[in-house]
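Yeah, one chain of the complex is gone here, protein chain that is, but the others are all in their spots.
Showing chain A:
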C-alpha cells in the first residue's frame, strides 16, 4: 500500500490495532458521547446494532404483514364484513389477491375494495356458509351486483 503521510506509513507495519479500531469507529460515526469515542464502549454498541439490523430484516417483513392486516380490518369494518369472511369469500370466488394488494386497494381504490367486499359476502351467502357480516348494515346494497351477472359466475364451482 502507498501511504502519503508518515503517520500512516508507521501504522502500516506491526499490529493492525489502529485499523481494526478505526473500522469500528467508522460504523459508530453517528453515535454520540462515549459510544462514539471510547473503543470498549463503541465495540459493544456496534455489535449490538449489527445484530439488530440482521434480525430486523425479518421483522420488517412481519411488520408489513401486520400493517396490511390492520388496514384490511379497518376497511372491512367500513363495509360491515369481517376480514376472515372477506378472505374466505374471495378465495371461494377464486379471486387470488393477497393481503398486500387488498390493503393497497383499500387505501387507494376504495370503490374497488367495496365491490370485492360485496362479492365476498354474496359468495358466502350462496355457499350457505355461516358468515359474520353485519345483517343490519349489509355490504354493497347500492352496487346492484345483479346488473353485472354476478350470480352466474359466483354459483359456479371452484375449478
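Simple rule for what comes next: contacts are C-beta pairs under 8 Å (C-beta built on N, C-alpha and C of every residue); 3 or more make two chains touch, one makes a residue touch a chain; residues count from 1.
Operating definition for what follows: contacts and distances are computed from a predicted model.
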From "Tetratricopeptide repeat protein SKI3", "Large ribosomal subunit protein bL21m", "Trafficking protein particle complex subunit 6B" or "Protein YIPF", the hidden chain's UniProt protein name:
"Large ribosomal subunit protein bL21m"
For chain A, enumerate the residues touching the unshown chain of the complex.
47, 50-51, 53-54, 57, 93-98, 100-101, 104-105, 108-109, 111-112, 115-116, 118-119, 142-150, 152-153, 156
